[in-house]
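I'd like to ask you about the structure that follows.
The complex is shown incomplete by one protein chain, all other protein chains being positioned as in the whole.
Just so it is clear, A, B and C label the chains in written order, and each chain counts residues from 1 on its own.
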Amino acid sequence: MSDPKVVRGARTVLLLMCQDRPGIVARVSGFLFEQGANIESVDQHVDRDTGRFFQRIEFTMTDPSRSGLALAGAFEPVAEALGASVEFRDLDRVPRVAVLASKQNHCLVDLLYRARTGDLPAEIALVASNHPDHAEVCRFFEVPFHHVPIVAGDKASQEKQLVELIASHEVDLVVLARYMQILSDWFIDHYPNRIINIHHSLLPSFVGAQPYRQAYDRGVKLVGATAHYVTAELDQGPIIAQDVAPISHRDSLEEIVRKGKDIERLTLARAVRRHLEAKVIAYENRTVVFP
Amino acid sequence: MSDPKVVRGARTVLLLMCQDRPGIVARVSGFLFEQGANIESVDQHVDRDTGRFFQRIEFTMTDPSRSGLALAGAFEPVAEALGASVEFRDLDRVPRVAVLASKQNHCLVDLLYRARTGDLPAEIALVASNHPDHAEVCRFFEVPFHHVPIVAGDKASQEKQLVELIASHEVDLVVLARYMQILSDWFIDHYPNRIINIHHSLLPSFVGAQPYRQAYDRGVKLVGATAHYVTAELDQGPIIAQDVAPISHRDSLEEIVRKGKDIERLTLARAVRRHLEAKVIAYENRTVVFP
Amino acid sequence: MSDPKVVRGARTVLLLMCQDRPGIVARVSGFLFEQGANIESVDQHVDRDTGRFFQRIEFTMTDPSRSGLALAGAFEPVAEALGASVEFRDLDRVPRVAVLASKQNHCLVDLLYRARTGDLPAEIALVASNHPDHAEVCRFFEVPFHHVPIVAGDKASQEKQLVELIASHEVDLVVLARYMQILSDWFIDHYPNRIINIHHSLLPSFVGAQPYRQAYDRGVKLVGATAHYVTAELDQGPIIAQDVAPISHRDSLEEIVRKGKDIERLTLARAVRRHLEAKVIAYENRTVVFP
Partner (left out) sequence: MSDPKVVRGARTVLLLMCQDRPGIVARVSGFLFEQGANIESVDQHVDRDTGRFFQRIEFTMTDPSRSGLALAGAFEPVAEALGASVEFRDLDRVPRVAVLASKQNHCLVDLLYRARTGDLPAEIALVASNHPDHAEVCRFFEVPFHHVPIVAGDKASQEKQLVELIASHEVDLVVLARYMQILSDWFIDHYPNRIINIHHSLLPSFVGAQPYRQAYDRGVKLVGATAHYVTAELDQGPIIAQDVAPISHRDSLEEIVRKGKDIERLTLARAVRRHLEAKVIAYENRTVVFP
């Protein structure tokens, strides 16, 4: 006879943000218990400066035929009483990601590989680029590729095409995998805290173009990368992940670029994973990144 | 007029370990809410292999005249119902630490400095050594020093003296700061999961004596240190913290030792801090180390 | 008018190993100067334990029509006088690499991508596997793939096929990209210090099979990878590169494997690059890895 296995229903995440006050944990966990939900993990954080409370609860339903998302309606009075903004996320639905890239493909190929092999819990729904270069690699990974060039400097109409493309693919997240165009506020406003960019420096060092050249010229001993949500202000959005690698006087600019690429790929993949696992809450210019 | 400050009562930690089952969070947080406790932070973990549930709750009392520790009695029925082993820890009482050292003093001095400057939330209650060397530095840091030599190979009576010394100073934790004597089971049994040792390798590599020599001979490219609870089996106790530094063929054995010392100091201090903040739960041969 | 560019002839590396004695640098650099070679970089090392001297000199010829390799003959008397073993390597000839893989492809794909994009100065001459899985990805990267199964447990004849394959492709280096078969001494003897393996632990921890499982069971807080030359003794060869990533009690075995894969890829690529750039000298059970 085999062991009786615990059957786990769909995993659901509840993200909650409100002002801190006594009794939040008891109230939320009490609600979930009454509704037949099993808490798998709880993480929370209080920002002492602002008194803001953040919580991530991952739960399954005791009755696997019931959906965790269906609790959203019943939770409304609790959320209202707490003055909380709330999000329920179904962890077993594979999220859909749009990747924008320019000429370079190291981050793009890394994401495609990770999504394909299950390393990243995502489906790359489409790849779009202002350059035609990535058609072949996308075909190999069986992901739709769209060349959306900027014609005669008319960025506005290119962005309009991108927004329509992304809408038609029902995408949860937009990833800028070394997309070297500055996006308009109009574009960014479509995806609040839903665009992740990789910047090839340790922000706030070396904003703008050519951060590796700047790092080389300054003679720094560490080169880094920063994954962040895109906001209207360039390179100023909430930071999700950062990492570094040592460099020395021996490293030419080309060597720095090469070493930086490895850091970019790892840092971007880490940030995307955290977002897709519903482990990131952005507020003001900061993030809570649950472990 | 000054701002009305939120008065926080004494911070208390509740550590809890039991078999996982639905409703634990709701039950424990409900209890605390009813008792007038404000939850400051919750961390928990489930070991999927064993189904064991671990929780750390940090709370304050709404009425600052009440002690968090006083909830221990009222919690007993809850603990019993959950089959949980439970510990209440008063975070505002400064814990008392005994440090054992041999000839080298880099870890000892680091701990003395950190405790003195408040970097480490501890009072070094005493330092004991089988060598007489540390009297002067202990006098400077105003910490009692006891030279407890091993006379004529009679380790048993030296250990007896150590146990009596430690008992007379009402110590919460024993730290082996490069104490190079192997302790008997009899000694160790006095302090279950209450002795932290720093081993100068990345365990399980290079157990036993002269790990740096072994590392040098093997030609490894990273040198490390491991802080762990001491158990009867040498260098086999639950690991709390590990760290590494890069080395190269240029590093002589002396250079490796020098680089290693920095790693030892940081790793030991990190492990001791985590323990004193009641963030470590050891079980079987593992630890949960809450962030 | 454009700037007059300095024309650099082919870059050549001279690797030299002998007993240390006064005057080696003067003698070797004097020889190169007389022969019309410009020294681009010099790195050297003396092992104080054994008195052994190691040197790597990278040079170009003032007359770019002359080959640096052609100096090898004229250097013989110098080498003889010094009792030195010597190797001349043409850095502008792209070295040819054979990659052996089993089922997993994360290291294989990483190497293919790096070689294709010029990140790694190599041509992957062939990929061989005891599993048929990698045909498609090799076709995409336009690299010959050979499925060389082990038939009826007859490893000897499979190894014979591998040796013939490798010979027919004129390969400089064999890389085991998570090739999970133990190779015979017969195979290994064909490629002394010419086979690089990636082991998924921080050697000497966790030799043998399932190092991640061992790491998980031991409760370590760092997971690592080791790239080393393959010798007759399993997992005991000279170490070229090691790296680690932090893990915690939250990491399931699956998470550890996932985090480990990133470390494996980076560590293997780093070791292969160093070897191909003629920056590694192995002796006894150690390596000199020039920066």
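Note that in this section contacts are C-beta pairs under 8 Å (C-beta built on N, C-alpha and C of every residue); 3 or more make two chains touch, one makes a residue touch a chain.
Here the structure is a predicted model, which means the values were calculated and not measured.
Engineer: Check the options A:I239, A:I256 or A:L276 and report the residue that touches the missing chain.
Structural biologist: Result: among the candidates, A:I239 touches the missing chain.
Engineer: With respect to the chain omitted from the figure, which of A:G51, A:P64, A:G83 or A:P204 is a touching residue?
Structural biologist: From the options A:G51, A:P64, A:G83 or A:P204, the contact with the absent chain belongs to A:P204.
Engineer: Consider the whole complex, including the chain that is not shown, and state which of B:I39, B:L71, B:V109 or B:I196 touches that chain.
Structural biologist: In the full complex, the listed residue that touches the missing chain is B:V109.
Engineer: Considering the whole complex rather than only what is displayed, give the residues of chain A touching the chain that is not shown.
Structural biologist: 45, 47-48, 202-206, 218-222, 224, 238-244, 248-250, 252, 285-289
Engineer: Determine and list the chain C residues touching the chain excluded from the picture.
Structural biologist: Its contact residues with the unshown chain are 22-27, 29-30, 32-33, 38-46, 62, 291.
Engineer: What chain B residues would touch the chain not displayed?
Structural biologist: 105-106, 109, 113, 117, 119, 140, 248, 250, 258, 261-262, 266, 291
Going forward, only the chains that are shown with their structure count from here on.
Engineer: Going by the contact definition above, tell me which chain pair has the most C-beta pairs touching.
Structural biologist: If you count contacting C-beta pairs, the leading pair is B-C.
Engineer: Averaging over Cα atoms per chain, report the distance between chain A and chain C in Å.
Structural biologist: Each chain's C-alpha centroid was found; their separation is 36 Å.
Engineer: How many angstrom lie between the centres of chain B and chain C, each centre taken as the mean Cα position?
Structural biologist: 42
Engineer: Taking each residue of chain A in turn, which ones touch at least two of the other chains?
Structural biologist: Only 291 qualify.
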